[in-house]
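In what follows, a structure is listed as structure tokens, so that the remarks can point back to it.
Every protein chain except one is present and positioned as in the full complex.
Moving on, here comes chain A:
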Amino acid sequence: MGSRPTRRQVLAATAATAASGSVSGCLGAEKNVAGRDQPSRMTLTITTLPADSDPHAIRIVRHLAEHLEAVGIEPRIRTVDDAGLYREILINHDFDAYVGQFPSADPIDPDALYSLLHSSFVAEPGWQNPFGLTDPAIDDLLDRQRRADREDRRRAVTELQDAVARRQPFTVVAFPDMLTAVHDDRFIGWERTRPATSEGLLELDANAAAGTATGDGSPNEEPTDGEDRDEEPTDDEGRDGEPTDEEPANDEDRDGDSTNERRLRLVTTDSRITTNRNPIAPEHRRYGTFTGLVYDPLVRAIDGEEVPWLARRVVRVDDRTVRIDMREAVWHDGEPVTADDAAFTYAFLADTSLGEAETPIPSPRFRGRSTLVDSATAVGERTLEIRFTDAAAATQRRALTVPILPEHVWRSRTGLVDIPVGISINEMTTEAQVWENPDPVGSGPLRFREAEADERVVLERNPAHPIATRPESFPEPVRGKPAFETLELRVVPSDVAAVQQVGDGLADASTSNLGPDAVPRIGREAAARLVSRRSGAFYHVGYNTRRVPLSNPYFRRVIARLLDKTELVRSAFQGYARPAASPLALSGSWLADELRWTDGDPATPFFGTDGELDAAAAREALREIGYRYDEDGALLVPDAAE
């Protein structure tokens, strides 16, 4: 928000000096003018990624910028790289507004809003209240939904959505379709679940027809027009049974010739994983797809089912406590995975300094989930007891899905470090948070093999993982998986280049967003086809409520009403998205009825119709909430000194 000295200020100052007391009447008036802060024109900076990194976000920004201009606010578009965006927003809180995606490919549990909006996280880095919202009513509802069960929780969640819609700390724009260009030659099952998630990659099957080079009409070759496939996975279920027959063949191949290595080749525009593989560094992780395959949680959600993963069994002791029997497993460096590691992980996520700092420095990722855990204690070599904080049993279980970290690697990373360069808030941080973790040691089904900065990362199958040694103890979709020996993720410069690589058979699938320039291209590439699934990673405009004028919820609501979400879905997403008014719009029955998208935005209706902004109406709305315009029609920053 810039304010330049106006001509009037300069004149007033000159007059005040020149008058030097002789004409006191005049001086009084001039003094009053000079002494006042002159209102300046409003500028709003919107931070986002360039089109190469995110083809949709920049289009939303352009749309918003155009409408801001129409109502007399000068927009400034600030484009930054992936890590830079999240450093500025999540760590430094240095932004007016941004456009980005919520970091979860799957639709969220309402409790995910706890860390996103609770005022107790206002000073923390990460996806913890980056908006700086401090609202007692919302805090109260967040606490209530956490403790409540069933109908009580439903009521709290409904009220919460309504309160969030009225305060608009962020504006939900749309839930995009996760679009992937795939090449079925070698791997199939892309439409079974969201392909750019850890679970989606785990569930892939090798194409039985591979090598024979005939596409002999296997059922997965058929649906080349995978467009518009909605979230209903039912039509894929028939396919689920089929690939299991192929498993023995997979195993043979694995031991077989290494020249035709079973390699899953993915392309992305996001290079962060090639330089930083720290699972708790929020500015370097999107959904944590690849770190999610290297690190195992106690319980993994597979197709919406909670599957004991590092845990063998979860037994409830009382309404605040569970006891977990863990599987026999080893870290990628050969050390055994113990209950001590799990207990360490929960203590470490709650305070990465493990008591060394005066106030705890929690892990900026998994923060909402780590606050559900009161204590975790190893009661045996592989037996863990977790005591939860005051939360309903269903909500408590979310805490079991955080990745378990090896104590012998992370314990030495608890030291405090000086303020790292480029980071201005949260002056204390631990080595663990800024560590690049170049050679990650996890216990997951994949282990790290090699990486070249900004070029590629290679992961390989972990033969010691329980999924390989005791496949029968895993449910069908992941039994005997992964279907590949190695996973290579290569960085490409844009979505168009990603599609080209898949079309040319140089990659099996793209994992980053595909924009309007790239999608039509898939149709022209004979070998590639489009797979689409609704993603939970909703696009939103986030506001920095710490700053004037975005500290004013009425102002934020007017800004939200400048967005024509229907038009954006058409133009920025080419229809591959669903407009929404609530962050829980995809979370099944949690969505509040009043916020259901019917024939327009139920919470913040667009000023205008059919893509045309009614600027006069928007200006009038701004005047009504106390804003003023200058003679040129520019909106003035309210006189607010704080």
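Structural remarks
The definition used in the following text is that a contact is a pair of C-beta atoms (placed from the backbone, for glycine too) under 8 Å apart; a residue touches a chain by one contact, two chains touch by 3 or more; residues count from 1.
In the analysis below, contacts and distances are computed from a predicted model.
UniProt records the chain missing from this view under the protein name "PAP2 superfamily protein", selected from "PAP2 superfamily protein", "SirA family protein", "Oligopeptide/dipeptide ABC transporter ATPase" or "NADH dehydrogenase". Within the full complex, the residue among A:V496, A:A509, A:I522 or A:L563 touching the omitted chain is A:V496. For the options A:A83, A:A148, A:A208 or A:A357, the residue in contact with the chain missing from this view is A:A83.
The omitted chain makes contact with just one of the residues A:P55, A:P308 or A:G480: A:P55. Touching residues on chain A toward the chain that is not drawn are 45, 50-52, 55, 58-59, 62-63, 74, 76-81, 83-84, 87, 421-422, 453-454, 492-494, 496-497, 499-501, 504, 506, 515-517, 521, 571-572.
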